[in-house]
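Missing here is one protein chain; the remaining ones are kept as they sit in the complex.
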Amino acid sequence: MTTHTPHVDVHSGAHTGTTNYLNNTSGFMSWAGTLDHKRIGLMYLIGVSMAFLAGGIFALLVRLHLWSPDGALFTNEAYNQIFTLHGAFMVFLFVIPAIPASLGNMVLPLMLGAKDVALPRLNLLSFYLWVTGAALAMYSILAGGFDTGWTFYAPYSLYTNQAVISIGLGIFILGFSSIFTGLNFIVTTHKLRAPGLTWFRMPLFVWAIYATSILQVLATPVLGITVALVALERTYHIGIFDPRLGGDPVLFEHFFWFYSHPAVYIMVLPAFGIISECVSVHSRKPLFGYKMIAFSSLAIAIISFLVWGHHMFTSGQSTYAMFAFSFLTFFVAIPTAIKEFSWVATVWKGSIDLNSPMLYTLAFLIIFAIGGLTGVILGVLNVDIHLHDTYYVVAHFHYVMMGSISLAFFAGLHHWWPKMFGVMYNESLAKLACAIIFIGFNATFIPQFIMGSRGMPRRYAEYAAEYQPFHQASTIGAMILGCGVALMFGYLLASLFAGKKAMQNQWGGVTLDWMTPTPPPLENFHQTPVWRGEVYDYSTLDLRSTQTPVS
Amino acid sequence: MFAHLFQTPQEPQKSFYVADQGVDAWGQLTPLASTFDHVDHVFYFTMWMCVFFFVLIAAVLGWSVLKYRRVRFDQPAASNVTHNTPLEVVWTVIPLILVMIIFAWGWKGSLDMAVAPQDARNYKATAAQWSWTFRYHNDPGSSLNELWLEVDKPAAFTLESKDVLHAFFIPSMRCKRDVVPGRNQRIWFTPTRLGDYHLFCAEYCGKDHSLMYAKVHVVTAEQYGKRPWDTEDPDPKVNGQRTYEALCKSCHAVAGPNTAIAPSWFGLYGKSEAVIEGGQEKTITVDDAYLIESIRNPSAKIVKGYESAGRMSPFDQGQVSDRKLGFIIEYIKSLK
Partner (left out) sequence: MSHDGHHSIVIPAPGPEFVPHTVAHHFDSPVQEFQACKLGFWLFLATEILLFGGLFAAYFYFHEAYPETFRLGGQQLNWKLGAVNTTVLLLSSWTMAMGVRSAQTSQKKATILFCWLTVLGAAIFMGIKFVEYKAKYEHGFLPLFGGFEVADWFKDTHHVMKDVPHGHMFFAIYFTMTAIHGLHVLIGAGLILWIIKGASKGRFHAGYYLPVDLVGLYWHLVDLIWIFLFPLLYLVP
């Protein structure tokens, strides 16, 4: 074999006709009843994007209201509902399913050389569970809304006179959607790898999704039982979390964070996976420390079960518990530090293509360093006593959830867009949008770090006047950010109708997802591929495929 | 359809914050006014550590992008190195050492914050939706949404909640503790600077969470000795009104008709009212006895029409002494 032929036996099928997963069948039922992982992924993509836009609109309302200390727009009750909706939509409907269920579904079987996920019907079921959960969330809004914060802390969530049961049911169902997706991916990774594709030849995106899936399967049921208990409390007053009845609200906090801390890694590990792919492909360089990155995902997945108490440093835990939780929190930072440094080392001396996915990736690397390091500050016991429940925490988690995960999601979206649809978006607009988002994002959340460290508490509909300049700066930043996001969705949609044809292998990737025809046919590969070489071996790259437009 | 969500121009939301101490320099924490300066030390140390790593990462990325940018489409990477064990060990071990240092430092500091000194003065703070009541050592007096402390004298609090979770947070003192119903928690600090400070409720507790605010006055021993928290106005109506502002205002109106949340106090005294008692409807006349019962045990008689509204939680002696209750009644009488 010459250096320019991939060490893989696939019939790239570039010339075998024009049917692909998008056009091989048509009609409503061919989508609504599809078992094809790519179509399901696409439907998820539409769903989570809508959830993101809805959550984003709630965010803009929050920011507008906080323009003035007395609250510019809403009554306090309404404000409380809006930030709760913002948090709940973003977390449960957007960021948890976002990457695994949409891009993961789309790409994971391709990367493994499989025809589909292992359990396609379960996959479709997960999607409809997601839809049901979303419908219940909408219903809860119409039924009067809910104002508990996304954390549903008892006993307030037991007393408040609002639609808590329906949203609880919604979250329960969304939880099972997430569990089934994770389960499916674990089985797929174990059982459907192409011949020759050993564990350490799998792309790191697969490793990341695999680690995520373990967390989904093991942590989510605890959330399920927790919201079920809240619903039981509200209907039958059994008293488990209600202090008036001998229950303990702190137990609720333990239950909630036992899920919700691992959940933050459910959100971020897939983002790490995307970044690993993008860093390598757009630097055209094998990943530095491949095995360390793969193992650190697993290490994070395991340690993250043991640190939930760092959300409860002010709740009056025993000093021993505080000691252990703080200690382990620092421990979880180390595998993450290894990843971050490995990515930076991959970029170094690469052949760096500054295209839009790479720009989002670089933005991620910078923003995640801030977001993660401020998490480390929050893990310090005595400092967290001061910063807990202030805007400092709000800024921390937006740096990771919006600035890192959402940007990684955007990176992945731009990276695989040509693969998914066979068209390219407008690159100049893409670069512009990335710049606007980067600037707007930092303008929104840097002021929040400052006012948070000065004591501005979160979930405040009204605030002391001395914090006003920071709030106003933040609001302006959010408007800029909103423009960037709107622009991005705009040109992405436009490309579907008027985009140029993409290349067979738009960026020059050497993983299996780039070796099927673009867009892929129904069962992904015309023949089960056989993997021969090492992973991320760019000497095998067939440069012609990066210059051949899709047929 | 959504009109009820918005503030109406006639009734702007009124916050009772007053900006105090002016605005401090950018980039500083709130002025530290307690002995817990280790919080700031660890914070700044960690912050500069973060800045260092952040700059390091940004610099390497920036340099790489400038130097190794792809200019030809077939340009290969300048290096294909995939491992460098010494480097990887270094970047694992150095962060590990650093985080262990800050962990230990923060742990030591938090031990210091855990145990109050022997000579601390005891206070009790009672949180209820949405107000703070403070009681002073063994003194019968109490104060609402205002707290007086003596400078340089350790103050130890017992925190009690009447309803849901709240949190006791004084940013300038670097201290915070959740107030958990059913578990009386403790917190202490020593105020070291004269002045007025914010006390916030930092745990979400419902509608007026953001208005659950108290002002902390750190005063000299001499001023403290004068028991400012007990000062009463000669006019009982004025005292009653103060309590109203702090405890009752979020639900009860004093002008105009009943709202959806609670009956109005306007023209209430002497009026005859239909109430539900133990499932039975009856008509009573609003008098002292009825008002006292309604405050001490609000569920006993529910005004008709509020059967399904949220219940007011009872106010006991600690929060509203009998004396204060009398003032409130005088105030209600005056609302005509």
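Lettered A and B in written order, each chain numbered from 1.
The rule is short, and it goes like this: contacts are C-beta pairs under 8 Å (C-beta built on N, C-alpha and C of every residue); 3 or more make two chains touch, one makes a residue touch a chain.
Computed from a prediction, not measured in an experiment: that's the story for all the values here.
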Interface partners of the hidden chain - shown chains only, full complex considered: A
Candidates A:Leu229, A:Ile366, A:Met401 or A:Met420 - the one touching the absent chain: A:Leu229
Identified contact with the non-displayed chain, of A:Asp70, A:Glu523 or A:Asp537: A:Glu523
Interface with the undisplayed chain - residues on subunit A: 114-116, 118-120, 122, 179, 183-184, 186-188, 190-192, 217-222, 224-226, 229, 232, 236-240, 244-248, 251, 255, 521-523, 526, 528
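Everything that follows uses one rule, which is that only the chains that are shown with their structure count from here on.
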Distance between chain centroids, defined by C-alpha means - subunit A, subunit B (Å): 33
Subunit A-facing residues of subunit B, complex: 4-7, 12-15, 17, 19, 22-24, 26-30, 36, 38-39, 42-43, 46-47, 49-50, 53-54, 57-58, 60-61, 64-65, 68-70, 73-84, 87-88, 91-92, 95-96, 99-100, 102-103, 105-107, 109-114, 163-165, 167, 169, 171-172, 174-178, 180-183, 185, 198, 200-211, 213, 309-310
Subunit A residues touching subunit B - in the complex, by the definition given at the top: 69-71, 73-78, 80, 147-149, 153, 155-156, 159-161, 243-244, 248-250, 283-290, 292, 314-316, 319, 322-323, 326-327, 330-331, 333-334, 337-338, 340-342, 344-345, 347-354, 362, 365-366, 369-370, 373-374, 376-377, 379-383, 385-386, 388-390, 450, 453-455, 457-466, 538, 543, 546-547
